[in-house]
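Showing just some of the chains, left in place.
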Amino acid sequence: SPEEIAFQERIDRNEKIEPKEWMPEGYRKTLIRQIGQHAHSEIVGQLPEGNWITRAPTLERKQILLAKVQDEAGHGLYLYCAAETLGVSRDELLERLHSGDMKYSSIFNYPTLTWADMGAVGWLVDGAAIMNQVPLQRTSYGPYSRAMIRICKEESFHQRQGYAIMMKMANGTPAQKKMAQDALNRLWYPSLMMFGPSDKDSVHSAQSMAWKIKMNTNDELRQKFVDQTVPQAEYLGLTVPDPDLKWNEEKGGYDFTEPDWDEFYQVLKGNGPCNKERLGARVKAWEDGAWYREAMTAHAKKKAARRSAVAAE
Amino acid sequence: QDALVEFLLRMGDNALILGHRNSEWCGHGPQLEEDIAVSNIALDLIGQAAMWLELAGAVEGQGRSADDLAYLRDVWDFRNVKLVERPNGDFGATLMRQFLFDAFHFHQLRGLVASSDARVSEIAAKALKEVSYHLERSAGQVIALGDGTGESRGRMQAALEDQWSYALELFASDGTDRNMAEAGIAPDPAELRGLWDETVGAVMAEATLEIPDSDFAHQGGKQGTHTEHLGYILAEMQFLQRAYPGAEW
């Protein structure tokens, strides 16, 4: 349609699309799905790190971790707000999360088993997230782009904090070194999975790229991540758990082993190590909080009624 | 000197343990804004704990850092009131405890800003800014939930009754407190009761909640005799420091 052609031309000119402007239904739907899943990932992503707040080994580490997990909740908030500009409420999105209809990033279905995971999650998981998100700062939808700009700033701070924890551990006692290596072993492949399936198996990609909702292919970003991360691991004195990893002079990047995509699809299907715990924790928080939310609404109404009663006098 | 250390441990341990309990909500709050708010209060309190404990270690003069004090003491050496170590209960109970504590903490810090000890007064000034906000928020929430629905009112009234006798420990002055008061270092907790009653009375009236008619006060936390809950908190909190002594993190 002529509207669609004009819309695509705006995008091609790198104009930002704003909430009240016309957009194709497919664009709106794809964005809602993507922003919603991103928002859900932030709040489910609080859980694996939240698991170590009460056990953080120093008061300073405890404060840094608390602040970080709190930031993730804040990111969730920005993103739900961005999604709301597309005409879907936060409660609606949460309902779709709780019913299993919408997903969150599969990485959060892996457990955090030692303190070193607080380092590895920051370093690898936030690292992969940033790799995904930096290009999205230039995405075509205005509110999403602006949310990504704020989020990326904080995420790169988190990544540095994570790496700092890894440094301490990798340069610490033998037990700490062992913890750090163990964390890398467990989180390496799940981090590679964060970029999604190989381009040849990835659906929806072409249209999303044209709309500038997706800016790079999965494989491009994964390669970039590996190229960035391997030297960091070397600097830490840790071994990436991939015997076939090696520098490829020709392509100017590393050759590496693909993650186990069967595992990826299993986890997606619900058969990850912590799927039930993660979704269960979110649903429980939501259900346990129902009386609280109802009471706050009731109070707000009463207050408004009292105010208008006074005004009417 | 000993009394000052004791007093500083009480300040630090109250903040540390209440911060710990609040931090348990992180990721599990009833809505995103509350999740952030309760984590924020936890963060403030743990920051305050670090300052008080650092000063306690400095005054003690045995080279113990804030982390040493937080992570390497067993239950009997903790000096927090029992109120702050009790399990969270529902989110309303957590808010009620926070309010009862904030109302005390606020008036106490106002007194401490005028401390004859400059180090104490400096920490108190920083903390007071945060705690003024804590109090404003917890008071608002208690009012909203008291005034909200029948269910929320019932939960808040039950929380108030459950916590009342623990809150009163805050005012149980002992030799340390009198010593601090005489030295002009800190207000005597017993003398803060009037201000606290006013703050609490006004909020409970607006929240339509009834203040329990009882003066029974649990005691002993401030002197190191705690509830059975503290041991579990410490087992969790101190695990890494205990399991890997001397490691740096």
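We just call them A and B in the order they show up, numbering each chain from 1.
As a working rule, a residue touches a chain if its C-beta (ideal position, glycine included) is under 8 Å from a C-beta of that chain, and two chains touch if they have at least 3 such contacts.
What you see is a predicted model, and the numbers here were worked out from it, not measured in a lab.
Colleague: What is the chain count formula for the full complex in this file, using the labels shown?
Modeller: Full-complex copy numbers, labelled as displayed: A x2, B x2.
Here, only the chains that are shown with their structure count from here on.
Colleague: For chain A and chain B, what's the span in angstrom between their mean Cα positions?
Modeller: One centre to the other, that is 35 Å.
Colleague: Taking the touch rule as given, give the residues of chain B at its contact with chain A in the complex, in rising order.
Modeller: Counting only chain B, the residues touching chain A are 16, 20, 23-24, 26-36, 39-40, 42-43, 46-47, 49-50, 53, 66-67, 70-71, 90-92, 143-145, 147-149, 151-152, 155, 233, 236-237, 239-241, 244, 246-249.
Colleague: Inside the complex, what are the residues of chain A that reach chain B?
Modeller: Residues 43, 46-47, 50, 53-63, 66-67, 69-70, 73-74, 76-77, 80, 90, 115, 165, 168-169, 172-173, 175-176, 281, 284-286, 288-296, 298-300, 302.
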